[in-house]
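All protein chains but one are shown at their positions in the complex.
Order of writing sets the labels: A and B. Residues in every chain begin at 1.
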């Protein structure tokens, strides 16, 4: 936010968007690193601390997203199409929302054993977010279009991995899970984790449409 | 609808949108008042009558929403951005859809006991809809921007209340609910009620983006 104010004074007005989007992906990177750390933490209480800490990051992200929408409403000149800014901000905000949503579900449902499917989801999400982090930082100069294209391809392939993992997780759940309540909880968690990867793909698709227009 | 025809003759073409949006929130206000009344009705049959009556309101709302899209397609001049009209009409229509959807679930699932979580959702929804009612009636003159901003802040905070209520409801359900079928039914109902508050927030966010542009 300090950086945001700095940029407002010294840079052309429309550069604000780059800084705000960078702030958002920096937040997302932090969130997904905390999340993966939590998934590999064997101590339940320490894991809870990590999961709870995502709440604050998600609120912080809400504020930056809100700023993007306010800037969008008050700026005539934008670095790329207004609708792309709108879609990208929404997709990135959804990533934070559903990551925090997954964390909340684990806590609310009292899920104590983090299974392999969940750990693999945390890894896929982390790799997708790191890719988006690279892609959005490249948007500012638009010099390395090849790198941005690679990001989009990579996130799309990670979303496919997420899809397959959900399928595998569900097959496993229905074949081994005898307790219906456990099935309900895990199904809900897996689907939400898969939604995080969907939202990463949405963000990558907007980035792709931006670079197509400016190529 | 009578008013709609009147406006078409005597007012500039683009004023039609205000009247149509007002007709929509008036419908929503009626629906949420019927809904809250149903939730507090202890007689099962009388409650069913109230819930069933929402069907007709929802269809009526569909028609007005459809009119908005037709006007949007045939008018070059609109009082605010075309995309905002599209988003606002969609969000308001979703509120009606999901409110009626919640009512249908209660009937289809044979939910006879209206628990505290459900009653609280009805109250949150009602307060959010009343807020949107105020906000949309203020849009026409754009004189009281402060009041519209308050509406947006209020609906956002009610959506947060809805989020917390869903969390609380789910924790309660999993800790006390021994019958998996009951868990499935209630989880579905709570999630749909929470979606109503999400859609109220979506509508408030569009209203906010409209007033930012015209401030």
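Just so we're on the same page, a residue touches a chain if its C-beta (ideal position, glycine included) is under 8 Å from a C-beta of that chain, and two chains touch if they have at least 3 such contacts.
For clarity, every value in this text was computed on a predicted model and none was experimentally measured.
*Asks:* Considering the whole complex, which of B:104, B:120 or B:140 touches the chain not shown?
*Replies:* That would be B:104, which touches the missing chain.
*Asks:* Using the touch rule from the top, list residues of chain A that touch the missing partner.
*Replies:* Against the left-out chain, chain A lists 83, 167, 170-171, 174-175, 177, 180, 183-184, 187, 205, 208-209, 212-213, 215.
*Asks:* By the contact definition given up top, give the residues of chain B that touch the hidden chain.
*Replies:* Its contact residues with the unshown chain are 69-70, 72-74, 83, 104, 108-110, 180-181, 184-185.
Going forward, only the chains that are shown with their structure count from here on.
*Asks:* Please compute the C-alpha centroid of chain A, do the same for chain B, then give the distance between them in whole Å.
*Replies:* It comes to 28 Å between the two C-alpha centres.
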